[in-house]
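Just below is one structure, and these are the notes that go with it.
Only one protein chain is missing; all other protein chains are in place.
Presenting subunit A:
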C-alpha cells in the first residue's frame, strides 16, 4: 500500500533518494543528510503522502562499518487519512549533524533530544537541545556501542541555580517553616538550617532575620494548637 509513497518520493527527488526497500512490509527510503529536512517537509505537505502523524525518531550505531558513516538516523511517520507509513533513513558520521525536524512535526522535539542524549547525534536548529533521560553532567552517550554498560559516572556536586532571583515566600527550609528545624544548630547558637539548594540564594532574601522570628512564632502556634 505504501509503495506509492516510495514511488512518489522517487518521482519527486530522483536520484537524491539513495535507495528504497520494502522488507517485512516496512517501506524505507534512504536519503543524504542534506536532503533530510526537505524530504520530511515534502512528506508532510504533499497531498498524496499526507504524513501528518509523527511516530518516532531514533538512531542505530554501527561503529564497525567502514564504507558507510557511523550512525543511522531513522524517522518513522504515518498518514492518518491514507493509513500508510514510511521510514526514512539517513547516515551521519561521528560529529556529523542532521537538520532538526521540529519545524515540521513538533513531536520530533523529545525524540531528537533522546537521540542526542543517547547517541550524540546533533540535530541542527533544535529549539531545546538538552539531555532528556540522562542528567546534564552525564559524560558520554550511553547507547553507543563503545560505551561499556558497567561504566560508572563521576559524582555530581550540588548545582548552582542560576537565573532564579525570586524565591517563593516560604520559610527557610523548603517551604515548611513549622518543621524540619535543625535543633542541634539552634542549641549551639548557629543559624537555622538551610537546604543546600537554596543556601546560595540567601543573600537575595530581604529581611532574612525576620524569617527566623516567623518560624519561631509558627512553632509557638503549632505547640499551642497541639496542646
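Keep this in mind: a contact is a pair of C-beta atoms (placed from the backbone, for glycine too) under 8 Å apart; a residue touches a chain by one contact, two chains touch by 3 or more; residues count from 1.
The working rule: contacts and distances are computed from a predicted model.
Enquirer: What is the missing chain called in its UniProt entry, if the choices are "CRISPR-associated endonuclease Cas1", "Peptide/nickel transport system permease protein", "Extracellular solute-binding protein" or "NADH-quinone oxidoreductase subunit D"?
Expert: Cross-referencing UniProt, the chain left out corresponds to "NADH-quinone oxidoreductase subunit D".
Enquirer: Can you list where subunit A touches the absent chain?
Expert: Interface with the chain not displayed, on the subunit A side: 23-24, 26, 52-56, 58, 60-61, 74, 76, 80, 83, 87, 105-111, 114, 118, 131-135, 142-143, 147, 149, 164, 166, 168-170, 177, 206-207, 210-211, 214, 218.
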